[in-house]
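All protein chains but one are shown at their positions in the complex.
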Amino acid sequence: MLFHIHMVVRQPSDLADDEFETLKAAEKNRAQDLMRAGKWRHLWRIAGKYENFSVLDVRDPDELNDIVRSLPLFPYMSFQITALCRHPSSVRDDDT
Amino acid sequence: MLFHIHMVVRQPSDLADDEFETLKAAEKNRAQDLMRAGKWRHLWRIAGKYENFSVLDVRDPDELNDIVRSLPLFPYMSFQITALCRHPSSVRDDDT
Amino acid sequence: MLFHIHMVVRQPSDLADDEFETLKAAEKNRAQDLMRAGKWRHLWRIAGKYENFSVLDVRDPDELNDIVRSLPLFPYMSFQITALCRHPSSVRDDDT
Amino acid sequence: MLFHIHMVVRQPSDLADDEFETLKAAEKNRAQDLMRAGKWRHLWRIAGKYENFSVLDVRDPDELNDIVRSLPLFPYMSFQITALCRHPSSVRDDDT
Amino acid sequence: MLFHIHMVVRQPSDLADDEFETLKAAEKNRAQDLMRAGKWRHLWRIAGKYENFSVLDVRDPDELNDIVRSLPLFPYMSFQITALCRHPSSVRDDDT
Amino acid sequence: MLFHIHMVVRQPSDLADDEFETLKAAEKNRAQDLMRAGKWRHLWRIAGKYENFSVLDVRDPDELNDIVRSLPLFPYMSFQITALCRHPSSVRDDDT
Amino acid sequence: MLFHIHMVVRQPSDLADDEFETLKAAEKNRAQDLMRAGKWRHLWRIAGKYENFSVLDVRDPDELNDIVRSLPLFPYMSFQITALCRHPSSVRDDDT
Amino acid sequence: MLFHIHMVVRQPSDLADDEFETLKAAEKNRAQDLMRAGKWRHLWRIAGKYENFSVLDVRDPDELNDIVRSLPLFPYMSFQITALCRHPSSVRDDDT
Amino acid sequence: MLFHIHMVVRQPSDLADDEFETLKAAEKNRAQDLMRAGKWRHLWRIAGKYENFSVLDVRDPDELNDIVRSLPLFPYMSFQITALCRHPSSVRDDDT
Partner (left out) sequence: MLFHIHMVVRQPSDLADDEFETLKAAEKNRAQDLMRAGKWRHLWRIAGKYENFSVLDVRDPDELNDIVRSLPLFPYMSFQITALCRHPSSVRDDDT
C-alpha cells in the first residue's frame, strides 16, 4: 500500500559539517537500497529546498514506521504522512 | 518539467447534485485525456478525502496554468503547487 | 490495520432540520453496523463538540476510503486521518 | 473518566544519547505500570513519528495532571488533551 | 470538577433578528439557571466581542457535554474547552 | 478591572535545575502575596501542562503591566491577555 | 486608559448596497462624535484594505465594550483589542 | 508618510544581562532622538509584554528601513509593518 | 515608491457569470491604463491560481489606497501589501 511523505530536513546547527556529510551519504545509500527493493517508489526534490516528496510502497503502517525510523537522517527530519488509495480516474497501472 | 499539485475539491453547497455529477464525469474524461497524453503523470486519491496528490509533466508554468484552468472542476478546487527537480538519490528513470 | 480519525461535523445551515435528523439516524445505523463488524473499533465523542475521535480497523487505505465515503454524513464532515502502528510500550492485546 | 492525549516527544539536542535512552526505558516502565493499573487505557504510536495517541482513564483532571507530570519524558513532551464522553452511537462497552 | 470554556457566538446571517433575540433571551435564562445551580461558576464577557470566558463545575465530561448542548445558542457557538485542576500556588478556596 | 491571562511557562533548557526551583519558589510567594492583596483573583492550572488561566483585578493596564513584569518567572513565560467586562447574564457578584 | 484596536470590516454579500452605504454614513457620524468627545483618539486606514488601526481612550473595559457595540457596522466587523500602557521611552505627552 | 509597526523584542538567552541592559539604554536614547525629530510619532507599550505599537512618520520606505535597522535592538526584534493612509472619517489633524 | 501586492481573487458564488465577465473586462482595462501610466510596474499571474504578484509605483500610501479601491474587482479580492525599498545588492536601474 502507498503512503505519500513530505520530508523536511532540518540542518542541525550543532552538528559538525563532516558528520552531517557522513549522515547524508548513509541516507543516500539507504534510500537507494529501499528504491531498488521497490519500497521507496518515488523520490522528488522540492526545487530550492532541503525537502522532498516521496511515495513509499509498504505492507502496513508498521513497516512504514520501521523504514522511516531506519533512515540515518531520521533525527533531523520531520515527516507529513498521508495514506493513498487508487484514484478512480487514474489510467496508470503504477498508481496503485 | 514536473510539478506536484495537492488538489482539494470543495463540494459546492448551492450546486445541484446532477450538475455536480456532470462536472465530475467531465473532469474524469479530461484527466484521463491528460494522463494518456503523458501530461498528468501521477494521480493518487488521499484516503477518505475529496483530495488528490498529482504530478504533472509540463513544458513550462504557462502550460501548467492552462491545464489547471481547463479542468471542469477548476472553480471548485484549490491547488497547492510545488516545482520538483531531480533528486540526486533517486535511482528511478521516471522520477525526472 | 488501524487508522485514527478525528471527525468534525459541520452542521449545514441550509439543510432542513428533519432532513438532518434523518441523516443522523442513518449515520448512527451505519456506524453501529461497522462497529459490530469490527471495522469501527472505537468511537468517543469529544465533550461539548460535534466531533469524535475514532479508531478504524481496515484491510488497507482503499477500504478506509470506502468506509468513510459510505457514511451518510460524509458531505458534512471533515476528517483528519492518521496511520497507527503497534507501540512498543503497549501491554494491551487490543492496541494492535 | 476518559481523556484523549496526543503526545509529541521533542528529542532534546543537548541531551546525551545514553541519558535519553535511560529516560526512555524509565518512560516505558512507567507507562506499562499505568497500563496494568488500568489508568492508561490505550497507547498507539503514530506511524513514522515520535508521537502517540493515548486514552487515559482517570478519576478527575487532578489525577490526569499528576500522571502526566510523573512521566520521565514529561520535560521533553508536549500534550494536546481532550475530554471524552460516551458517544450515543457506540455499541462497545469499553468506550466509556 | 472545573472546565474552562472560551465561547464564541457566530451571529447567523440568515437568521431573522427577532428569532435571534428570542434565542438570546432563552440563552440568558438557561445560563442563569445553571449559575444559580452552581454549575456555571464564572461568566465574563470579552470586552468588545461576542465571546465569553466561562468556568463550569461539573460531575464529569458527560455532564459538561449535556450542559453545553442544552444551550439555546449551541448551534451558533464554537467552544474551546480546557480541563482545570487545583494550582499549588492558589490560596483561594473557590479555585477548586 | 479584570483581565484574563493565559500564562505559559517555557522551561529553559540552559537553566540549571536548582536555579529554576529557586525561581519557582519565588514565583509562588509573589503569586500568593498578590492573591492575598486581592490583585490575583483566580489561578487555575491547566491539567497536564505548565500553563495556567488567571484573572487579575487591577487599577489599569499600567498596574497590570507592573504586576506581570514583577513575576520572577517573567522572562520564561508568555502571556495572552484579554480585557474582561461584566456579562449581562452573570448573576454572580464576584464576576465584576 | 488606552486600547489599541485593529478593526476589519467584512463586506456583507447579502446586504443591499444602499443599506450598506447608509450604515457606513452612520458609522462615520458615530466615529466623529466619539473623536470629538475624546474617546476615539486615533483612526488610521490601513492602505488598500477595509481595515483600520484605532486608539480608544476609555474609562474601563466596560466603556470600551459599550462603544464598540454601539458602532453601526459592529455586526460586520471583527476586532483585535490590545491594552496599552505608558512606554518608558516615550517623550510625548499624548502617548498616555 | 505614516507606517504602523508592531515591534516584538525577543530576549536573547545567550546574551549577558549587562550587555542587554546596555543595548536597552542605547535603544531608549535612539528612540527618544527619533521622537524629538518627529520621526517616531507614537510609542505605546503593549501591557504585560515586551512589545510595542509604534507609528513612524517617514519620507519613504527607504527611510523607514534605515531607521528600523539603526535601532540598537534590531537584531533582537521582529517587525510587522503596515502602511497607513488618511481615514476619511478622522477629524484629527495629526492622524495624517 | 514601490509596493509589492499579492492579490487573490475570490470568485463570488452568488454573482452571475456574465456580470463577473463584465467586471473582469473592466479590471483588465483599468489595470492596463495603470500600467501604461507607469503606476502598475509589474503584473505576474501565479501559475494555476486566480492570484497575482504585482509591483505598484505610487507617490504615497494614499495613492496606493486610491488605486487599489478603484479596481473593479476590489470587492472580490484580498490584498497582502508590502513596502519595498532599494536592495543594496541590486544592480538593476528599474528595481527602485
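Letters A, B, C, D, E, F, G, H and I name the chains as they come in the text, with residue numbers starting at 1 for each one.
Criterion: a residue touches a chain if its C-beta (ideal position, glycine included) is under 8 Å from a C-beta of that chain, and two chains touch if they have at least 3 such contacts.
Note that this is a predicted model, so its numbers are computed, not measured.
Footprint of the hidden chain on chain I, which residues?
Touch set of chain I with respect to the missing chain: 2, 4, 27-28, 31-32, 35-36, 41-48, 52-53, 55, 82-92, 95.
What is the set of chain H residues that contact the non-displayed chain in the whole complex?
Contact residues on chain H toward the absent chain are 5, 12, 14, 61-62, 64-65, 68-69, 75, 79, 81.
For chain B, enumerate the residues touching the unshown chain of the complex.
Residues in contact with the chain left out: 1-3, 60-62, 64-65, 81, 83-86.
Here is the rule we use: only the chains that are shown with their structure count from here on.
Name the chain pair with more contacting C-beta pairs, choosing from E-F and B-C.
Result of the comparison of E-F and B-C: E-F.
Any idea how many Å lie between the Cα centroids of chain C and chain H?
The mean C-alpha positions of chain C and chain H differ by 51 Å.
Based only on mean CA positions, could you tell me how far chain A sits from chain F in angstrom?
Once rounded, the distance between the two centres reads 45 Å.
From the mean C-alpha coordinate of chain G to that of chain I, what's the distance rounded to whole Å?
Comparing mean C-alpha positions, chain I is 28 Å from chain G.
Which chain A residues reach two or more other chains?
Touching at least two other chains: 2, 61-62, 64-65, 81, 83-86.
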